[in-house]
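A protein chain is absent from this complex, but the other protein chains hold their places.
Up next, subunit A:
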Amino acid sequence: MKIALFATCIVDAMYPSTARATVSILERLGHTVVFPAGQACCGQMHMNSGYFPEAVPVVRNHVEAFEAEDYDVAVAPSGSCVASVKHQHAMLARTIGDADLETRANAVGARTYELSALLTDVLGVTDAAAELGSWYPHRVTYHPSCHGMRLLRLGDRQADLLRTVEGLELEPLPQADQCCGFGGTFSMKNADVSSAMLADKNANIAATGAGLCTGGDASCLLHIGGGLSRQGSPISTLHFAEILASTRDNPAPAPDRIGSAAGISGKAGR
């Protein structure tokens, strides 16, 4: 299968290792990955902040970049960006009265998948250790991000895949379905409420005894990880794609080694 990677702006710029892990997983399954070079961002930040006119060129660019390419399905390692592509793009096109863009946005949205949905629903992966060689011998807890959980209805797909990683111990997270408080510009405009939500999330993470919190959205992990870092907590965050891509030969960094160095160096091999 020919799969187009939508890296998303935050992964592209801040967490390139997550995109590389996504490529690695798909190639290990024998698929061809293409990277539509025109891509930039889904425009969710603009839309959710109320900047609709500013979102239009961003959405238009995404639609054009992904219809220019020949591929079977597109994938992004982010529930929230996929939800934006699937739901918000057509809504914005409708708001500005562009029926042509709406049709095209719907077509792109229909074949865009969140990574765990693609792996389980389309590619039929049920055992990460057996099919991907996934190996990550650490205690991990998992935060299901809101948009993946509620807009995409991903259910347990990400957690189920993590459970099949060799050596991984998955600790249940108390009140897992509670928002971490990121919410895009919400974390700046209502910084106090956001911080209060984050404090509770991180207390729950700490209570699991796990050394690492994983999830499917880089932005939530940036938020959670940023709070843990400020507290001086030894707990780190890592995208679930990097855990699935981790093997005995090429392991992802251990929880205590992620922090500010290894996880973002862009040099960690996959």
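Simple rule for what comes next: contacts are C-beta pairs under 8 Å (C-beta built on N, C-alpha and C of every residue); 3 or more make two chains touch, one makes a residue touch a chain; residues count from 1.
In the analysis below, contacts and distances are computed from a predicted model.
**Q** Determine which name in "LutB/LldF family L-lactate oxidation iron-sulfur protein", "Pyruvate dehydrogenase E1 component subunit alpha", "Hydrogenase formation protein HypD" or "Carbohydrate ABC transporter permease" the UniProt entry assigns to the undisplayed chain of the complex.
**A** Answer from the record: the omitted chain is "LutB/LldF family L-lactate oxidation iron-sulfur protein".
**Q** Just the residue numbers, please: which parts of subunit A touch the chain that's not shown?
**A** 7, 9, 11-17, 19-20, 27, 30-41, 43, 45-52, 54-55, 57-58, 60-61, 65, 68-69, 91, 95, 146-147, 150-151, 177-179, 181-199, 222-223, 225-227, 229-230, 260-261, 263-267
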